[in-house]
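With one protein chain removed, the remaining protein chains of the complex are shown where they sit.
A, B and C are the chain letters, set down in written order, and residue numbers restart from 1 in every chain.
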Amino acid sequence: MLKISIIKRELPLHIIIPLRITIAVIGLLISIVTASLIFNQDPGTTITFLVNSFLDLNIFRYISVFLPTALGLSIAYSAGLWNLGAEGQIVVGAMGATFIALFTPLGTIEYVGVIASLLFAFAMGAIWAIAAIVLKVYFGINEALTTLMMNYIAYYLVDYLVYGPWRGRGVYGYPETDMIPIQCRLQRVAGYSFSLYPLFTSLLLTILVFLFLYRTRIGISIRALSSSFRAVELSGISSTKLAILAFMLSGALAGFAGGTEVLVYHRKLVPGAKIGAGMGYTSIMVAWLSSLNPVAVPLSAYYVSSLYIFSLAIQIGSINVGDAIARAVIGTIFLLTIVSEFIARYRIILRFRG
Amino acid sequence: MSNVIRVVEISKRFGDIIALDNISLNISSGEIVAVLGENGSGKSTLAKILYGLYTPDRGYIEVNGKQQVFLSPADAKKYGIVMVSQRPQLIDELTVLENISLFLNKPLNKIYNDINIFLQEFNIRINIASPIHTLSYTERQYIEMAKALLARPRLLIVDEATTYLPQSMKIKFFEMMKRIVATNGSIIFITHKIPEALEFSTRIIVLRRGRIVGEFDSNNISLDELRRVMFGETAIIQTTKQAQDIPIIKDAILKINNVLVEDEYGKKAVENVSLDVKQGEIVGVVGIAGNGQRELCETIIGLRKVKKGQILFEGRDITHIPPNKRIAIGLYYIPEDPFRDGVFLNLTVAENIKIFSQRKIERKAFQDIISKLNIIPANPGVKVHKLSGGNVQKVVLSRIFINIPKVIVAYNPTRMLDEYSSRLVASTLTKFASLGGSVLLFSEDLDEALAMGNRIAVMSRGKVIGIYNYTAINRSELEKVMVAYA
Amino acid sequence: MIESILNVFTLSMIFIVLGDIIVERSGIVNLAIDGMVTLAIAISYISILRFGFIQALVVTLVVAVTIALIVSFFINILHASHILTGLSMNIALYGVSVTIGIALGGGKAIRQTTLPSIYVVVYTVVITFMVWYLLYRTKVGAIIRACGFNPRAAETLGVRVWRVRTMALSIGYTLIAIGSYIYTTMYRGAWLPYSGMGSGFLALALAMASSWHPLLASIITILFVYFYTSMYILQLAYGVSAAVINMLPFIVSIAIVILIQITPIKKKLAIPRALGEIYFKEERAV
Partner (left out) sequence: MKSQYIMLLVGLLVGFIIGYITIPYYIVPVTPAITVTTTITTTVTTSPTPYIPSEKVRAAWIYVGPVEDFGWTYMHDVGRRVVANLFKDWLDTTYIESISKEKTAAAIDQLIKLGYTVIFTTSFDHMDPTYDKALENPNIMFFHCSGYKRAPNMATYFADLYQVYYLNGLMAGALTKTGRIGYIAAITIPEVIRHINAFAIGAMETGRLLNKNITVYVIEIGEWYNPDKARAAAQTLIDMGVDVIAFTEDSTATVEFAETMFRQGKEVYVFSHYSPMYEYGPNTVVSGQLVRWEVIYTDILTKVKAGIYTPSNLGNVDYWYLLNTGAVDLGAHVYPNGTVMHINPKFEDILKTITVKDTITGETVTVYDLVMRRYQLMKEAPLLQPLQNTALTHVYESMIKVAIGTKHIEAQIIAAIFDPFTGPLTGYCIADYGSRFCSGKAVGALISVAEGERLTHDDLWKMDWFVKGVVYRGKM
């Protein structure tokens, strides 16, 4: 009788990273070729599309959302706290940025407006996250639940604002605010809808978050929270404060992403579901794909963004499959990525019982 | 005598750590084999492979001449192999009854009476319908034992589970073990206590660094010889009671006044306890497990709320401040269960040490601490979950080298340690006291408390029923007191 | 009166929530539920178009169990992150559901059955009780809960954790499939692409809100769905804005959870501690 057991394979990091990437790429190619054959397409064309997607600069438009959000999430997840609320935090961040840009005099001052908006976006995201963690710390309410629920609340809160008090004057009654003042917009890269400033800020944040989580005492304690709140408390650091801090940072970074969405892409506030657009949920995936390592987040954000573009690309041109099939293919690619991770991290031992 | 179970050339690695290297072992029926080794020598890994928790990288287990691979304890149990774990492996949220029923794979009502009869035989008073998390650590160990014995195993693996049982319980347990042996079962008895091994086993296997370094007949081997084989050239630290020579001065640094604490269910767990610890003094608190020591200990360190009374630290009222603030002012805690309260398994050794340090520490300092405490493997970058139980406790201990505390509250700090390590802990604590620190030592091991304490407080039913000075202690009298009120 | 509080939609949600509870009680974070609901709705729709009501139920259940096995494969064999698995599965399942739905169904309405409201009540009570009984009064339930509390200890007790989790997934997804089937056949009676998308996440949240306790979950679900579907009367009567009305059920359920947590009921609710933990048997932790 055949018996299968699975053993962890522990390889040094400089082997495991290239190995995982290689296996992921192989998995990607296999799934693309299989999918192409299923839908009667030329695998060569599909792969060209895939390569083009990975080289398309539009991915930075997604990276600039995924990167900060997933960074924040990786802080919360490292602390063993379930923040499923990135979506809502993005949305309120966008709300905060719009508030400063549109309804305060700061918005019309160059540089100051941008910085103030983004700082307020940070703050709003943080407040939104803190609400959930305070309920967790002081009432023991599952933070995954509150964050998930607060996503919807954030949607409808923004909806309320854009349908009501914030509805623009020059928008013919459509649910959106007026455009934010020109001084408050971040300059886009010509021909694309992303801006370099938030992108570089995010890269900088990546390094900062890494140093924070792995080099400072507070950061290490945050990671320690995932083992035991009690033990952290017993090591001389207030675990409640740490939990709040971790969540706050997580929310703040998501809020930042939301703020840049307004300053760069939308340039006005639109209903909540259109700001978040599920990117907050996708960021959860980005965070886990990077195994919660902040330095790997840019890479996984890049990977996921490229697949986003790929799902658009295969809908048109010579391939021309519907959105549904594109989703199925992308989903399968993600699943294969998981398999590749397994191959890189575990060994399978087969035995025949004598 | 036929071989019941053979372990054939088993090797097991965890990443870069070789836990077991080519181990072969025969266990005949009717035999008690002691597996002796210091912390991290691979004893527990061997036990877990036998029980199917780990699958060996190489080699196999032979049962009745047939080669077997156990993928799960369920497989092992099919062949009558049962393990009593080092730490009770029970589901906290389920009741005692449900746990045992899961283990025995029998319906609840069928085993209800069996369990009660069994517990009565051991004179253990536990309501088996209560969830595990309401029990004390020791009570959990009783259940862990009880469930294994109730399964009537052919091979019973006892993984250091008996070390801290009260003497009476221990004797009863060994009687039960002998009964198993008498009915042609066999026992693997894993321990780091050499006397225990000598006393109860028929054969002794010594493991070191994953290899078998000696196999002896229990009757023909001396304790010193075994110690030499077990620890190699490592010198044994002699614990000395230096504290008694130093005059204890000044006022109490830690004062507990008439404290009343309730347990999770609103029952009084600690009632009107008053204690004080002076500077440079070690106060041992002894008592039968489950008499409020855990609650008191957690109260002092701040994990539990005080219902009445107050706790003073250097004259300052700390009754209501959170644990982290108590740590900051120098009140440290060494937990019984380092895995739960002491360390962070997902962090490295260095990071674990770093968390406690309010100052920045040099890279070299890590190495110092590691070598001082003999943590194996001696690599600060290794994740703690790769360390064995004893080494984990050492990581916990490391904190007192980083920031010098004023008072250490220790709760069964040597429970998981081998002889060498526990002496290391004991000597560290006494040394700490001799330098002017104070220790409040909760211990279920009377010998340990007697060896270290300047004063001994006896707890029973949540009350301190007597405080004895070191000079005025009579061990047997103490035991009587402990039992009388329990 | 009863219809307005407990309608077929509530019943279908209760099934989905209870299914989720069984899965999560075994320690699996069941994010794939949203894709599962979407797929099950599509499958039951097309199979009703092509076969009959009973056959459709069978087909839906078979598909659900297959998906459960796939999820189990990823979580138990490949030791993948539950969240990653769930979210990836969702993307794939959304795609598959719409592809299948369009290819084999394509926007036609189906014959619809109606369920008298007394049956709705009876079914609600029965299924809630059954799930409660399964989880809290049978050995299977104890095993499932054990795996959610502490898989390592459960393994040591001789439970094969991966088998139990696979079983819990299968049972849970069966209930989820039944819920989706009820939604399609008795509530909607038609299908459009991505029908049901999002209700899985709602169910997940509702299960969480009840601390994964079946009795509480049913009560919370009934309240939530009542608020979710019946609050438009507030708009007509008092002029509450649509955004606020849409927000209300979520606020109400958070409020209910706070209420539960500050009352003694909390102590009765042991939550699955190991939820989301990637359980690897060989992990060297004590």
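Here is the rule we go by: a contact is a pair of C-beta atoms (placed from the backbone, for glycine too) under 8 Å apart; a residue touches a chain by one contact, two chains touch by 3 or more.
The structure presented is a predicted model; accordingly, all values stated were derived computationally and were not measured.
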Chains in view touching the one left out: A, C
Option from C:Phe9, C:Phe74 or C:Phe250 whose C-beta touches the chain left out: C:Phe9
Contacting the left-out chain in the complete assembly, out of A:Arg20, A:Lys136, A:Arg223 or A:Arg267: A:Arg267
Where the unshown chain meets chain C, residue by residue: 4, 9, 98, 101-102, 106-109, 112, 114, 188-190, 192-195, 199, 228-230, 232-233, 235-243, 245-246
Positions on chain A where the hidden chain makes contact: 13-14, 17, 55-58, 60-61, 156, 159, 163-165, 167, 169-175, 179, 181-182, 189-193, 196, 199, 203, 207, 210, 261, 265-268, 270, 274-275, 277, 279, 295, 298-299, 302, 308-309, 312-313, 315-317, 320, 322-324
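Basically, only the chains that are shown with their structure count from here on.
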Contact graph of the chains (line, ring, star, complete, other): complete
Whole-Å separation of chain centres (CA-atom averages), chain B against chain C: 43
Between chain C and chain A, distance of the C-alpha-averaged centres to the nearest whole Å: 26
Sites on chain B at which at least two other chains make contact: 14, 55, 345
Residue list for chain A, restricted to those that touch at least two other chains: 7-8
Chain A-touching residues of chain B, taken from the complex the two chains share: 14-16, 55, 57, 60, 66-69, 71, 301-303, 322-325, 327-328, 333, 335, 340-347, 351-352, 354-358, 399
Of all residues in chain A, those that touch chain B in their complex: 3-5, 7-8, 10, 217, 220-221, 223-224, 226-228, 230-239, 349, 351, 353-354
Parts of chain B lying in touch with chain C, wherever the complex brings them together: 14, 19, 45, 51, 53-55, 72-74, 77, 83, 85-87, 89-94, 98-99, 101-103, 105, 107-108, 131, 147, 339, 345, 385-386, 389
